[in-house]
Every structure is written in structure tokens, then in C-alpha cells.
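Complex shown without one protein chain; remaining protein chains in place.
Here is subunit A:
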């Protein structure tokens, strides 16, 4: 199933994905694809289904219908190898979710050692490398609570990077941060994009999405309402996106 050679198939593809929470239809036929090296930003109002769609990619939500293929894994199937899928996919959450009882180094080395069987010394080198990538080398031995929110989020990104994922998912990773801390996290994500990482992000930072995304998916009522290059943010075609970007979202 897993291919290491570059393939023409998209890294992530969703086709007609359906998902309901009880009577509430959250995803109503969502389709989009992400090519290798592409950055896709999902935007939309709260409750439009963008976070749910993102979580379906890593199977934190099971879909009711449709097809999801991620790095060759059929995520919509009940027999999908979850651990293989999650070695290919990195996910970063709004609330960082660093493990509070472990140092930053231990947070990062845990999964490479436990999941991939990496030797401790090699994992420690890796931890230093990924922390340098997010500008936190000096925090190796600190505990999460000793870090600011922005630093914690960058450490969480480093932790995901240490698993060398083929695609990274970002679920509103700056929503809990003030503008200054948001900026430092966004700089890290920009660098990842420049390095060619395939990324799917749910974000409320319109200016950032416009600057970094190869493609925008605007979600509205569980559907992909409008999609296209970042320019759709400045010249939207649907009245809903016009209203959404017009409500003061497109600043900075």
C-alpha cells in the first residue's frame, strides 16, 4: 500500500465525504484533494465543518460515507491500519497537548522510540534537530508548563515533525494565542511550507492563509462552498465568501 516513490496520486483526497453527529449533518458531500508539497487552507465560520473534515483525514472522526485516501491508506474503511496512517500524518491541535509530565525532549523522542524503535541517542539528536527547526533548541530540558503558549505550540509542531510525516494537519493552531505569539508560530509554518511540506490547515488567520496557501477551501454548511487559489479571498465569487471575508477577517 505505502509508496515511497513519488506518485501522481494526491497525498490526501476526500470524495463525497458524509458525516453526521446525531441529527446534525456536519459534512454533506465534501470533496477536495491535496497534492504533494501543496498547502491547503480551510476557512469558514465556526460550525461549518472544517475542523471535522480535517479530523476525518487522521480518522479522529469516522465518516458515514464517501471515500478518504491518505498516503495510500483507505481511511474510510473500518480495517484501515490506524498506526500506519498516523505515522504518515502529523497533527497539531489548538490546545498544543504536550505531555505535561515529560520534558520537551521526552515529548519529542517518545514516539520515534516507542513507535519506530529508534535508538535513544539517535532520537535525542533528532529532537535537537527538530527543535532547532522551530527555534527552541534551548528548551530541550524544560517542561511544557515552563514555556509560553507560542513556544508550546512550536514544540508540539517539532514533536510531530520528529515522526517525519508525509503530511501535516494543523487544527486552528493559533486560535489560543495572542497576535505576537501567533506570529512566531506562523513563521514556523511558513518555513515548513518553504521546505516543501504538504499541509492542510484549518485557520482563522485570513492574511496568513492568503500569504501561504496554494489553495483555499471555503466551507459553508458542511459543503465546500468555494475553492480556488488564494486570490479568491480578494475576489470571491459566492456571496457567502464575500460576506465572510468582508466581515473584517481579511486584515493584517
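Operating definition for what follows: a residue touches a chain if its C-beta (ideal position, glycine included) is under 8 Å from a C-beta of that chain, and two chains touch if they have at least 3 such contacts; residues count from 1.
Following the convention adopted for this analysis, contacts and distances are computed from a predicted model.
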## Note on the structure
Given "Hydrogenase expression/formation protein HypE", "Sarcosine oxidase subunit delta", "Ferritin-like domain-containing protein" or "Amino acid ABC transporter permease", the protein name in the UniProt record of the chain not shown would be "Amino acid ABC transporter permease"
## Note on the structure
Of the candidates A:87, A:133 or A:198, the residue in contact with the absent chain is A:87
### Query
Which of these touches the unseen chain: A:33, A:80 or A:110?
A:110
### Message
Across the whole complex, list the residues on subunit A that are touched by the chain not included here.
### Response
58, 60, 82-84, 86-87, 89-91, 93, 95, 97-103, 110-111, 114-115, 143, 145-146, 156, 159-160, 163
